[in-house]
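One structure, as structure tokens, below. Some questions next.
With one protein chain withheld, the remaining protein chains of the complex are depicted in position.
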Amino acid sequence: MSIEAMPPEDAVRGDVPVLEVEELSVTFARRGEQPTRAVDGVSFSVAAGETVGLVGESGCGKSVTSLAVMGLLPRRGVQVGGSVRLGGTELIGAPDRTLRRLRGSEMAMVFQDPLSSLNPTVSIGTQVTEVLVEHRDMGKKEAVAEAAALLDRVGIPDPTRRLKEYPHQLSGGMRQRALIAMALACSPRLLIADEPTTALDVTIQAQILELLRELVVDSGTALVMITHDLGVVAGLCDRVHVMYAGKIIETADRHDLFARPRQPYTGGLLASVPRLDAGRGVPLTPIRGSARDAIPWAEGCAFAPRCDNAQDDCLTEVAGSTVPLEYDGPGRELRCRHPLTYPAAPAGATASGAGR
Amino acid sequence: MLRFIVRRLLQLVPILLGLSVLLFAWLRALPGGPAQAALGERATPEAIARYNELFGLDQPIWVQYLRFLGRAVQLDFGTSARTGRAVTTEFLERMPGTVELTVFAMVFAVGVGIPLGYLAARKHGSWLDSTAVVGSLLGVAIPVFFLAYLLRLLFAVELGWLPGSGRQEVRIDATHITNFYVLDGLLTREWDAAWDAFLHLVLPGIALGTIPLAIIVRITRASVLDVVNEDYVRTANAKGLAADTVRRRHVVRNALLPVSTTIGLQTGLLLSGAVLTETVFAFGGVGSAIYDAIFARDFAILQGFILMLAVVYVLVNLLVDISYGLLDPRVRVR
Amino acid sequence: MQRRPQRVLAASAATLTALTLAACASSDRDSGGGEGGEAAQSGGTMVFGATSDPVMLDPAFASDGETFRVIRQVYEGLLTNEPGGTDPVPALAEDYEVSEDGLEYTFNLRQGVKFHDGTDFNGEAVCFNFERWYNFEGLAQSPSASTYYQDVFGGFANTPETPNVYAGCEASDENTAVIRLNRVTSKFPAALSLPAFSIASPTALQEYDADNLSGSDDALTYPEYALEHPTGTGPFRFESWDRGNGEVRIVRNEDYWGEPALLDEIIFRSIADGNTRRQELQAGSIDGYDFVAPADYQSLQGEGFQVLVRDPFNILYLGINGGNVPDSGANPALQDPRVRQAIAHAIDRQTIVNSLLPEGAEAAIEFMPPTVEGYAEDVTTYGYDPDRSRQLLQEAGAEGTTLRFFYPTEVSRPYLPDPAAMFQVISQNLTDAGFTIEPTALPWSPDYLNAVQAGGADIHLLGWTGDYNDAYNFIGTFFAAKADGLAKAEFGAFNAPEIFQALARADAEPDPAARTVLYQEANRLIMDYLPGVPISHSPPALVVAENVSGLEPSPLTAEVFSTVSISE
Partner (left out) sequence: MGDVRRQRIDELAARAGRVPEGEGGVSLVRSAFRRLRRNPVAILGAVIVVVFLVVAAFAPWLAPRDPLAQTLLSEVRPGAIPGPQEGFPLGADQLGRDLLSRLVYGSRQSLLIGVVSTVLGAVVGMAVGVLAGAFGGWVDTVVMRFVDILLSIPSLLMAISISVLLGQNQYALMIAIAVTQVPVFARLLRGSMLAQRGSDYVLAARALGVRHGRIVFGHVLPNSLSPVIVQATLSLATAIIEAAALSFLGLGDPDIARPEWGAMLATAQAFLSVRPALAVWPALCIIVVALGFTLLGESLREALDPKFRR
């Protein structure tokens, strides 16, 4: 998918953010091992009808962030700090009952692998209806009817038959649709999609994305799209947060990000995506090494070991302070001491960049 | 489903045939061969000759096998050298006891094992968990007959809480219809007899059930720990289902799949474990009969009993496969 | 206690009841006074722990202790043993006369005795039984079936080749049976006190087809009579036999001719394992059991149980395959008397008696207990002296001789409570004396008995509990010549005419006094020849709960339970 396919400029925007995440941090401290900080001071917010992307390589902490928001992280051996507010209610430290009430009704989630995310021994029907029974206290009959409607809505043919079937009898795409149907069963205000398409064939990917977009658009649901696939971002997201080693290192509107990535990492990501509009023979320029090569933020820019722009002051002990996330022009934030630079663009362009 | 069962039943045929061949060969391989085995070392040549002719042992081996098979199919395994009664009669007389015992042991193992294993997993890392683990390890390490002796010494002799041997207090003159004493007691409304027969199952049952108990605890715990980390459980939680709905419908149900297979295997093994337990508790079942047969060199009994036990074992496992099919839709279709 | 038969019986007809009362009295004392008063109370059920099921319940085919135990309660013979003693006393016969030549016995039968099936006991019934035994055919003739008949009387009607003691029986009237013999034997009439010669109801024998044995020599299948309908005149009637659980029930015979039994019911429950028997007694689910392990005598007494110790009336010996059974692979070295003596000197009998056998056991110097007529004090003895053994071996040039030592497993005999222990101690003794031991363990029956009696072992452990007070019952059984003029294969079929003749002469001697002398002579000869090493006489014991009284331990292990009572 490429920049050409872009959604209409003006999507519906609520002014009260549905989800506000502030200084969220997640630390895994398992017995015997030194604690590792998977998410580190992440802040962002999502408004109704808005689609926000969390982008980064696997292991950068984006999934953990989503699980933290949903309160699905295991209790033991995990410390969650900061604040997560859903429509104003604080979720961090909220009692289990509250969370369970909100999950599935107010906020829902779609996971990466549709097969393993469905219970193999329970019929699709039950797995859909149980949500309805739980949150919309429907009777069995009613729930089944509604479930059929839902499956139909997410584009599963012959729903009533499917309800009786088991996950292994469905195709990958259908499974994911079923999962989406469950997620939307109570038309939640927030939907988190964690790599919803990675496990699917390309053709199916497109369908699923399309489905998600429609749903967001006409239900005004706030959607957090977690992915490593910039194609998905380009197709779907309004704002994008790029994460690396547990921190957000660049935030921008889709256009700006794709037009003028500032973090060398972002740049690297974009450069490693094949573009149709690039002339033939222009080589892809992948990022050196892998996410494993990161260093702790305390010692400097985690990306430094892989970064071409890296200078000595990228290291804390040289610069004297960790690299901060700073204002970087309207609607943009950046965590970098030596960002990518571009020839000064005409003032108009800048002004038109992000709305005032 | 029906086709599934039928197919599994058909798969039994070769196994049972193989079994018969094996045990046929076994008796042939015995020192002195079947005649000697049946008549004893002192048997005169004439006697042996008579026996050989009687049972067609002078015929080619495959004819002999077919005869053997023919008789085996009609459940005719000859007569016991010790009691001079038909092997099958002895078996039918004693099997009910062993069945009662096995059932008790299994109910005990499952009834205690699954909850315990589940709790251990829920409270992963707690003292309960560690004790469960240690206990389950000890459970398989203790020689059954020693445990049996300890149990009897403590609860039958020292404390005198439970009967320490036999199937029923002999002073109770109970009527027996089915030879399932508990059942008989209930059928004939001799409540005290039924209760007494039940009490006689407790100690041997526990001794017999310990190994399966240990194993079931271990398996349950492990598989619950696995399942809890499964994506679909996360999904269920993400759907905001009530905690116990998640456990009931999504955790336990899947966690029990591997457990069910173990249960089957163990039930089969209990049949042989009974040899030790029944012997220690002088419990009149198939196991103690085999023990006696070993020392009386009662090969007819050994052959017949082992064959029939093996058949029971195979059938039990079949039942398990079927129940597995019921539990897990994926198996059913295949 | 040497008396002429006539006088014995004249007297004891009267003394019998007296004796029984005495028995009660004495056992009241056993029961520690407490229940003394209630001792004679009637009623109740006793559960007695046996070591195994009876084989079957037809006396004529019985040969093992557990079968006898039940049969003794259900059946009676013409004679029985004095309670607590070993001498024959009248039972169904009130007394008898013997003709001068000792070949004709006239039994005066007790009157008004009925079998359990209601038919009358009389002369016909007696003769019917004798004729039945004599006319056994087919499998009934197999040594494992009519064992005792063949031991005492020899051959059958249709086996003229085998010499036979029984000449005929005639019921001259209702209460008289005259039995004629072909030759005198010390076994007769004493042997008639054996359960094997109990008198059974002719009607029942015929009705339930008693002689119809099937199966094979060693896997006999018994007819309905032997399994379901044993019918005698005893103080108890057979009630039921649950083979699955090994329980034999007998109930009081209400119209018994003598003192009716005190107990309503006795259940003989077979529990093979000695520990289980003990623990079941301790747990109270049985009221007593036989063959108490020596180790338990004290502890059980300490717990208030009555351990009833029998006088030792048995012999444990180490059999030596000193002869030459063709292709038995017998060890030639053992034909040398010095080697056999070396074995004898190597064994530390005293320690064995002290450490392995119950209190009251004594080391043996010959093959029968001192209480038996014909016991000789002055036989050659072979004391514990390893050095002597080594020396003898050296002289014989047989140092390090390898001995195939057989011992039985999973069994406890009155004379041999713990075979494994006995084996280990003796083989250690022999090793110390310079022998090499090659152990073989076999299950008691049939493997061990078969192997040993076929002469398969070099040395082996075996013993014997006397059936009645008669020397021949011991040394005759062991060392009398078989049809082929040689000794048993068990002892290597050695050929020692002087011994054989001595035994034959003693057996044929009608005058008891003379007989005794002859047996003493035989014992001396035997111990000079040393066909095996006598080791010990050991007192086996029964144990019963505190509330049981009236059980009189018998040296023959021939306890009668009719005098037993149990108090709540």
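Some points to look at:
Should a chain be cited, it is by its letter among A, B and C, assigned in written order, with residues numbered from 1 in that chain.
The rule we apply is simple: a residue touches a chain if its C-beta (ideal position, glycine included) is under 8 Å from a C-beta of that chain, and two chains touch if they have at least 3 such contacts.
Here the structure is a predicted model, which is why all the values come from computation and not from measurement.
Across A:310, A:323 or A:336, the single residue that touches the chain missing here is A:310. Within the complete assembly, B:276 is the residue of B:106, B:151, B:207 or B:276 that touches the hidden chain. Of the options C:288, C:358, C:434 or C:553, the residue whose C-beta touches the omitted chain is C:358. From the set B:30, B:103 or B:319, the residue in touch with the chain omitted from the display is B:30, counting the whole complex.
If you put the hidden chain back, the residue from C:296, C:311 or C:366 that touches it is C:296. Although one chain is not shown, part of subunit C still touches it, namely residues 274-275, 278, 293-299, 351, 354-359, 409-410, 418, 420-421, 423-425, 427-428, 439-441, 443.
Counting the whole complex, the residues of subunit B in touch with the unshown chain are 14-15, 18-19, 22-23, 26, 29-31, 137-138, 140-146, 149, 153, 226, 229, 268-269, 271-273, 275-276, 279, 290-291, 294-295, 299, 302, 306, 309-310, 313-314, 317.
In this text, only the chains that are shown with their structure count from here on.
Arrangement of the chains shown, judged by which pairs touch: a linear chain-to-chain path with two open ends.
In terms of their C-alpha centroids, the spacing between subunit B and subunit C amounts to 41 Å.
Once the centre of each chain is set as its mean CA position, subunit A and subunit B turn out to be 55 Å apart. Taking each chain's centre as the mean of its C-alpha atoms, subunit A lies 94 Å from subunit C. Here subunit C touches subunit B in the complex through residues 45, 47, 53, 215-222, 243-247, 267, 269, 271-273, 275-276, 279-280, 282-285, 409-410, 443-447, 450-451, 454, going by the rule given at the top.
Against subunit C, in their complex, subunit B makes its touches with residues 38-44, 47, 50-51, 79-85, 90, 93-94, 97, 149, 152-153, 156-157, 160, 163-171, 179, 279-282, 284, 292, 294-297.
Here subunit A touches subunit B in the complex through residues 70, 72, 76, 96, 99-105, 108-109, 111, 113, 116-123, 126, 130-131, 134-135, 166, 168-169, 179, 182-183, going by the rule given at the top.
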